Each structure stands twice: as structure tokens, then as C-alpha cells.
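In this view, the complex is presented without one of its protein chains, the others remaining in place.
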Amino acid sequence: MENCDVTIVGGGSAGLAALKHLSSLGKQAILLEAGKEIGSKNVSGGILYSKKSNNGKIYNVEDIYGESFLTEYPYERKITKYILNATSKDKVFSIDLTESHNYQTNFGYSVLLNKLNSWFAQEAQNAAERLGGGIITGVHVRALKWEEKRSKIIVQTDELEEFETKVVIAADGVNSEIAEMANAREKFSPSELYQGVKVLVKLPEKIIEERFEINNSEEGAAHLFAGDVSLNLIGGGFLYTNRDSLSIGGVYHYDSLLENPIEPAEIVNSMLKNPLISELIKDEVPIKEIDKTLSKEQQVRKSFAITKLLNNWNELRQLYYSHKLKEKSIADRKYSSEDEIKSKLDNLTKRLTDEYNIKFKTNYIELEYTTKLVPDGKRGRMKKPYHKNILFIGDAAGRGLFFGPRIEGLNVGMDDAARASIAVARSLDKNNFDSDYLGEFYTRLVEESPYTVDMKEIDKQYLNVILNSTRKRIPSNVLGLKHKLLFNLVSNDGLRNFFITMINKYGYTRLLSFIESEDVYFKVPIKIADKLGTLNTASYIPQIPTIQDRVAKLCYHEDNISHIKILDSSKNFLRKMVVLCPTKCYSLEGDEVILQHEGCIECGTCSKETEWRHPRGEKGVIFKYG
Amino acid sequence: MIMITMNKIENNHSTNNDSYRHLFVIIESINNELIPASLEMLGEARRQMDHFNLKYKSNEKVIAIHLGHGIKDLSKDLISYGADAVIYADDPHLKYPINKIYTKIISQIVTDPHSLKEISPEYVSIFKKPRYMFFLADSIGRHLSSTVLAELDSGLASDINKLVISDLDIKHQHKTKGETIHYQKVLEMYRPDFSGFLWTTILCLDNKNPEIAKEFHPQACSIIPGAFQPCVQDTKRTGIISQFSPQFDEQDLKIKVVKQELVKNPVQFENYKIIVSFGRGIKEDPEANIKLVEKLAKILDAEIGISLPISKKIFHLNEKYDSIYITPNRVVGTSGRKVTPVIYIAVGISGAIQHLDGMKDSDFIIAINPDENSPIKDVCDVFIKGRMEDVIPVIIDELSKRSGQLKEKEIQVNTYGKL
Partner (left out) sequence: MTLNIAVLVKLEPDFSEGSVSYNPDGTLNRAETKSKLGAHSAIASLAAFYTKVKYGGYISVSSMGPPMAEIALQEAQSICDADELHLYSDRLFASADTLATAEVLQQGIRKMNNGKEMDIVFSGHRASDGETGQTGPQTAWKLGFTFLGNVIDFSVDLNKRFILAKRLVALPGFYDIVEEIQAPLPVFIAIDPLYKPIFDTISLRLTSSRYLKEAKERAANYKTYLKVLDHKKLELDPRFVGLPGSPTIVHKVEKIPKARTTRTAELIEGYDREGIKNTITKILQLVQK
């Protein structure tokens, strides 16, 4: 049987960081990823942070990958503006939270996970290869078996011959199958999860900079939304600028969704329909229509010709509105000047209009629809993130960080990865994989992480920074009596510190439902927007694709065997899936809930009451952006 | 060593084609059972040579060549289906059609004048090579025809569905150095292109240009199974059956078939009463339209076929559809499969002749097509004029109202196993 020292399961940001860090520590490791390519299964909001803390060391992306991360730009834009928007119908009131965003932060970059993780993978692969390790994609772990005597694990997959390993690092995400196989923890319950929904909207580089008033082509803005866009759910919306696209979506308490089931797509639709956002995303969109009176052959030929021209038009337009691409194309002598590009683009537009009857309409273009479950570290993190010689990191260990406008996951997973790598390297050196030596040591390292501290206690200073920003902008008299009292209470430094100390002592998690309440998430924001907000109007009505259209746009490598099995089709939970499944895989047939797995995007929303596995290697959805 | 000398230019071309005689047909059988298309090919050979002998007042033969083990008894069948003579080689080493061995034995037979001792003694002294040769365009014959003709150093056309023997005046830059030269007894070989609307005629001609003079015989082709009709069997027909004793190269006998398994094609048109085929009409939204066809087929318990152009992967489809549907074994037509279901539904297929040949014998034919002038209209019983996007949902709707009358069946997809 073949063997290797360390097996990392899951090629997301956390797993890749583990591979890179272990390699940096001189240890051989292989990483198994179920997707056909790295990044094809990964979804994020997403902003990747680099943080600093008074509470101890944090292993940041640049610690793990070195400075090349900063010079090779695998990310989108550096977030230098952080705005909270309270919404009520067509009114919006904005509060600048950039200061809180910068709190203990080295930087925050907007990212698209396919691109980011592909870069991480390349770096990790290069490092791992030198030690005889590397990344193996398209492989799904089916089972783990223990060789108790030799303290080894036999890894069985759907695609490869079984092999032996000394340690497993489980980085297989929020729906970790390794956790289930090893019986390391229960599946996360709805109260421990958030449901994230996102669409990626295409918009040319320079138009983004103009709309968001960004002066520097490297920089970008992030907007958060609270108020009526949240459709009376506990959660909020977000809009991040990427290089030439926008990430728009929402993150919601899953139990709030279960209580009040609503189609996840509606969450993102309510954002798109907000007039402020409608205006931010709009673009000129060509409409292709073919003369049906032509013969079939002619129609095919015409359609092919138009597709070809539109491809050229899209390419050229993207070039025209970009910085680097344009400079490069001129430097490469592909075009002599910006004017030439412009006149070529205009010509193409004219040809499309005159010869092919293409009309240009104001609308917006969606590139990809994604959803993801996110674990709430405050509630669901594994207190001992190991089982025998398996260590859990990132989402698999339930370590998402949510506090008010602070949403972090990628950086937490990477910090975990570094800690797990350190623990594993130590065990390999001493050839000791006992729980006391490996698992407990890793647990201690994770407990020392400032991120863990932030999952356990409210950071008074951080709260203060947020309150300072809001207090400046909101006169307390706009709030009702109840909220005014609360506001005054937390605004007083002495009182607030006293209360928070009490809360932290009493156990902050026990008070979460009070803090994360309807008041905070939509009642107060609506009130603020109503009273203080400015009016916005949209110049058009965005044509929002149906869920069928969105699913049709996704790429799948379909498996005729379903990776999900319904256990009891009469359960109430499953009935809710008819509404809550983000891609409508569930439907009612008479009294039975039936599942058609073909459109599944593997978010795990239904996993609690189903036999839920990831698809076999290479199968299932393929995200192009993530 | 450089192999330039492999081809010899024959400067002495006084033979005037006398040394090329007869039509040789390479018969295929598996486990001592004749492949039906072999008889189709034999039938066409019979018709061609009857015509040839009448026209040129000659007495050239249709000679069936048959290799195998324990196949002697099939020789009579070949005579009864139109062969004038059969030359067979029966040997354990010929049990399987191993390309290298078959190529050598066939080449031995067709270049050995003694093979003709009984069949046409008058030509034994001048015979060099066959005049014409027919092979089957299947997985065996396609390769065999290529290697045999490489060995005989002559020309070959593949996938033929029409043949004409005639005399032609040819003017060609290389063949005739721009002069017009009269060629006799030329085999015109018609090959449909993949669209099914164009025929390319291929000729195998001697180079009469003195600078590159060379004779190219036999004129050979591989024939699409299903393209021609066999003769009606006539057990009273008589002919000469002669055995050939093959000479094997020791080295070649190291090539061995270690296992042979008959498998069913994963697409079993024969098991379905209804076939729904789609063509380029899916273009507006290929994936959604294939889904529609899939749904219709599911309700009707039908197998799904495609037209030849679709098999060229002209649309970007997801991998599932691509691997299930856009495969050669689903192509209905002369260069695919010939089907005769109870009901054939052609969706968005305009009806190239090569497609029509593959389905026109179905009991009842329905076409769905927006273009009333499509050739398919001439072979169907019901022509529903409209776009598939509009028509199929109505059919599905109406069918589901009567769902009790049809049983649903999952579409099964099999693949061939690995080593």
C-alpha cells in the first residue's frame, strides 16, 4: 500500500494554507480535493483580512505565503472604504465604518475564491512538490479506517487505491464528512449556521471606480446593508467591489430562515431591487434576436456569426475600460492607442446594431449565483478540534468569526492551518501521534489564537470604535425611547465597560439572541433610514433572472448518482427545503418531498436531515468565480 | 536507412490494364456468422459486375474473399448471395481478424495469379492485381482496407454509399499533365460529407503524366453498412469455391487475441418502440432543448437519437449531455445506425438524405420543424409545423394528461468496462 505522512482533505483556503505551511516546515503532505480543479467548489463573500492583535500572534496570509502574495495580485481590490447603509424602501442612510474596518487590520482585500485559491494552490504545490507531496484533485474521500496498533489511518477514496497516512488534517468545510465519519462532532445545527447568498455582477473596471468614487485602481469599497433589504430576517446584505465585478449578497441566521422560510434567492433579489444598488450595477447589455423567418440553416449561421462578434465586442469593451489590460495591449503593439481601441469598439457596436439588429439596453449582467453555509464560531466551534490523529481546521471546525459588521472566515481558517501544521510537524519529529501529544497540543494552540478569544468575548475597544462612528452621524432623538435608552447606555464608556465585562463573565454566547435581534438587524435601521435617509431612484428596472436561469448558467459535471439521500420524506424540515434549497432541488409530489440533485450547488442547507455527502471526484457544480 | 525505394515507379506501363481483373469483395464474419453488411456489399458487387460485363462484353467475376476458422461452409451462402467464386482461407490463426495477419493473407490471395486457376484460367498468365476491391466501412474493414491498399500501393475511398462504373475524360494537372485523357472502367465512388447534403466523388486513377507515371490498381473503397441492398438469396446459384493455403510470418503469430466478448451497444434502438431524434433545430438553447427532448422521450419510453451534424459537437454543452447524447452510437443515418421503430419522431431535423436513409422504413414518422420546405416532410406521416420549444411542451402536456397509458422508464446509460 502506498503511504504518505500527512493527508489534508479539502483544497480550500484553509487546506491549502496547511499544505503550504507544512511544506515550509519541511514536512511531506498531500492534499486531496474533490473538485476537478482547485477553487471550483469554493465560495466566499468575500474579503480576506490580515490582522494584528494585542492578544497574541496571528498567522496571516503573508506569513504563510510570503510577500509574493502582495506583489502577484491574486486578489481583487484593497478595501479602503467601509460603509454601513440603513435602508427603507427608496431611502438610504449611510454611515462610514472605515475606522472600525481598519481596527487591528493590516489590510482587507476583496477576493474571488476560484482565482485566489488557484494562486494559493500553485504556491503550495511548488513547495509541497519538493518534499514529494502535492495536490491531488478530483478525489473524494469515502472512508477512513484506523490501524490502532500502528496509529495509522487508511484513507479510502472513490477514485484512488487506498493508502496509509499518519495524520489527517480535515479542511473539508462546513459540511465536513470527515467529522461525520470520525464521529468527531454533530452536524452543525441551524442556530450555529449562517446562510450566505451571493451573485457576482459584471461591471467594467473604470465604471466601478467612477460609481464608487474610487481614485486608485488598486482600491475598492465595501458596503453593508441593514434594514428592509433583510426582509425581516436576522442578517444583512453586502456589496463588495472586485476588479471588474461586484459581489452582492446577504448573510442570514439559518434558524431565522427556518422560522420564516423564504427563497434564498429573494435575499439577494431584495438587494438588487434596492434603487441605490440598481443604479450601482447598471450597464449596457446587448440583446440578441434572430429573424425567425430565415431558414434554419441561415438562422444557425447568423446566430454563430453574432456570437462571434459579441465575444469580440465583450473582449474589446473589457479592454477599453481596464487599466492593465489596455496598457499591455498597447505596449504589445496590439493597438496603437486608446483612441484606436475606442474607434474599433464603436465600429463593432455600430456593426452589431446596423447589420445584426442588436439592441443595447440598460440592465445588469449576472455572472454567477452561489450560496454557502457559514459556521458561527461563537456558537458552533469545536471546543476540541481533533479526533484521534485527525485535526480539524477552518469551517470544518466551525470557526467563522461574526461580530456586528465584522465577518471573517478565510483568515481564521488560515490561522488554524498554521497552528495545525505546527502541531503536526512536532508530532512527526517525535513520531508521537497520541491525543495527549498531538490533539491536545493543537487544541491549546487554537485556544491561544486571538480569533478564538474574539469568538468568546466582546472586544470592548472594537465596540467603542463602531459606536463612535455611528454616534457622530445619528442624533439619538431619531430612535424610539427603548432604543434611545439602550443607545445611551452603551454610549457611556463607564457603563458600557461595566456591562460588557459582566456579559463576558456571564458568558456572551448566552446573551447572543438578545444582541443579534430583530431590533438590531432591521427595526432600528429602517427607522434610521426613514428619518435620516436620502431618497434614491433607479433609472430602470433591473431584469432579475429566475432561479432556473441562474442554475442554467452554472456549470455542472453531473453525476447520475445522487450524493444526497432523503432519510424521511415526510419530515417537516424537508418540507421547508422546498423553499429553502437555494437551487430548488426539492419539490413536493403529493405528500412526499422529492429530491432532484442535478441542480445542487452543494451548500449543505439540507444536510441536517439527509444523508449528505460531497459528490464523487470531479462531479457536481463547478464555480468559475466563487 | 531511408525508405524512398519502397515505391517503385513502373515505367513499363504497356500492360494497358489487362493485368487488373475482377471485383474482389472482402467478406467479414464473427464466430462463423456472416456480418449482414457483407451481403449488402456482395449484392452491390453483383449488380455492378453484371452491368460491367454487359457494357464491356467481358466475363469478369465477383470474387468473395473470406478468412477465418471453420468458415468453409459459409462459402455456399456467399455464392447464393451473388458471388461467382469464393476464395477462403481457413486456419486457427485466422479465427480473429488480426489486422496484420489478415492484411498479409488478403494481399497474398489477390496478387497470386494461381488463386484464379479455376475461377478464370484465361487471366492467370497476365493477372497482377484486382481491378476493384470492396471492403466494409466498419471497425474491421476500415482498417483492413487501409492496410491492404497500403500494401498494394493503390488508392482507396472510405464510407461510400453510391458506385458507378463509367468511362471518363479526365484533365488533371498531375494525373494527365493537363491533357485530356480517356480513362476506361473507372469506379466512381460517392462519399457523403458529414452534413449529409453533399456528395464527393472520388476516383482512383493511374498517373498518365510521364514524369510521374504509375498505375494505381485496384480501385478500392469501403462501403457504409446499410447503404446497399443484398441480392435475394438464390440457393440454386453455382460458383467456384477454392481454398487458399496461407503462409504466416512467425513473428506475426505473436499477436494474439486473448479474450473476446460480444457486448451490446449501450444505445439499444432495437429495444424501443419509439425513437425521438434531434438535430440542429435545438440551436436556440441547446441544453434546454435537449432537456425537452429528454423529457418527451422519458414520457414516451423512447430512446434518443441524433443527426450526424450534431455528433460533430457543434454546440457547447455541459459534459453530461455531451457524453450521453453527443456520441456516434446515437447517430441515425447511413453513417450511423439504421432504425425501424414503430414511431420515429424527428425534432428539428431538416432531413439530409443520409439521415432519411436511416429512418425512412419506420412504421410511422412524425416531424417537428418550423420549415415546411424541409426534405423531411417528404418522408413523414405527420408534419407539425413549429419550433420545438413551442410544440414539445404541448405534446408533453397532453401526454401527461394521459399518463396512465404509458409507463415511465429511467434512461439507462452504460459504459464499456475497463481492463
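Just so it is clear, A and B label the chains in written order, and each chain counts residues from 1 on its own.
The rule we apply is simple: contacts are C-beta pairs under 8 Å (C-beta built on N, C-alpha and C of every residue); 3 or more make two chains touch, one makes a residue touch a chain.
Remember, predicted model here, so these are calculated numbers, not experimental data.
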Which of B:Q48, B:S80 or B:T103 contacts the chain that the document leaves out: B:T103
Contact partner of the left-out chain, one of B:K117, B:H182 or B:K385: B:K385
From B:P113, B:P230 or B:P375, residue that would touch the chain that is not displayed: B:P375
Sole contact to the chain not displayed, among B:K72, B:H93, B:K128 or B:H143: B:H143
On chain A, residues whose C-beta touches the chain left out of the figure: 2, 4, 30, 125, 129, 132-136, 139, 159-161, 163, 297, 301, 303-305, 307-308, 311
Interface residues of chain B (partner: the chain not displayed): 2-4, 6-7, 9, 28, 30, 35-37, 96, 98-100, 103, 138-140, 142-143, 145-147, 149-151, 153-159, 168, 172-175, 188, 192, 194-205, 207, 209, 211-212, 216, 225-226, 251, 254-265, 273-274, 300, 312-316, 328-329, 336-338, 342-343, 352-354, 356-357, 360, 363-368, 370, 372, 375, 377-387, 390-391, 394-395, 398-399, 402, 405-406, 415-419
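The criterion applied here is as follows: only the chains that are shown with their structure count from here on.
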Separation of mean Cα positions, chain B and chain A [Å, integer]: 56
Footprint of chain B on chain A - complex, ascending: 290, 292, 295-297, 299-300, 303, 552, 555-558, 560
For the chain B and chain A complex, residues of the former touching the latter: 280-281, 283-284, 287-288, 318-320, 348, 350, 369-371, 373-374, 387, 413
